[in-house]
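Accompanying notes for the structure given below.
Left out: one protein chain. Kept in place: all the others.
Moving on to chain A:
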Amino acid sequence: MSIDTETAAKVAKLARIRVEEDALPALAQEFNTILGFIEQLNEVDVDGIEPMTSVTPMRLPRRVDEVNDGDQQAKVLSNAPDAREGFFAVPKVVE
């Protein structure tokens, strides 16, 4: 399995991280080193083994479906880079 610059660019896009064109070959190389290391897992016989979903044998607890928090608009917005009129402001999303 080898990652080329095109795949590296695609992964960066999926991760929403801008990577400049000239940095892609080095990034692809790093991915190859890490994935090469991970390839060892192919040696393991995993037939009939269920993928782990929870490390402790515990059922996910359920809670009553009711409002238990809210009305904290100012606190929710207090760390926003751009908050206006009680909302988070972002660049235009829909033309």
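Quick notes on this structure:
What we mean here is this: contacts are C-beta pairs under 8 Å (C-beta built on N, C-alpha and C of every residue); 3 or more make two chains touch, one makes a residue touch a chain; residues count from 1.
Keep in mind that, in the parts below, contacts and distances are computed from a predicted model.
Taken from the listed names "Glycine/D-amino acid oxidase", "Glutamyl-tRNA(Gln) amidotransferase subunit A", "Na+/H+ antiporter subunit C" or "Membrane-anchored protein", the protein name that UniProt assigns to the chain not shown is "Glutamyl-tRNA(Gln) amidotransferase subunit A". On the side of chain A, the interface with the absent chain consists of residues 3, 8, 11-12, 14-19, 27, 30-31, 33-35, 37-44, 46, 49-56, 58, 60-61, 63, 72, 75-76, 78-82, 88, 90-93, using the contact rule stated above.
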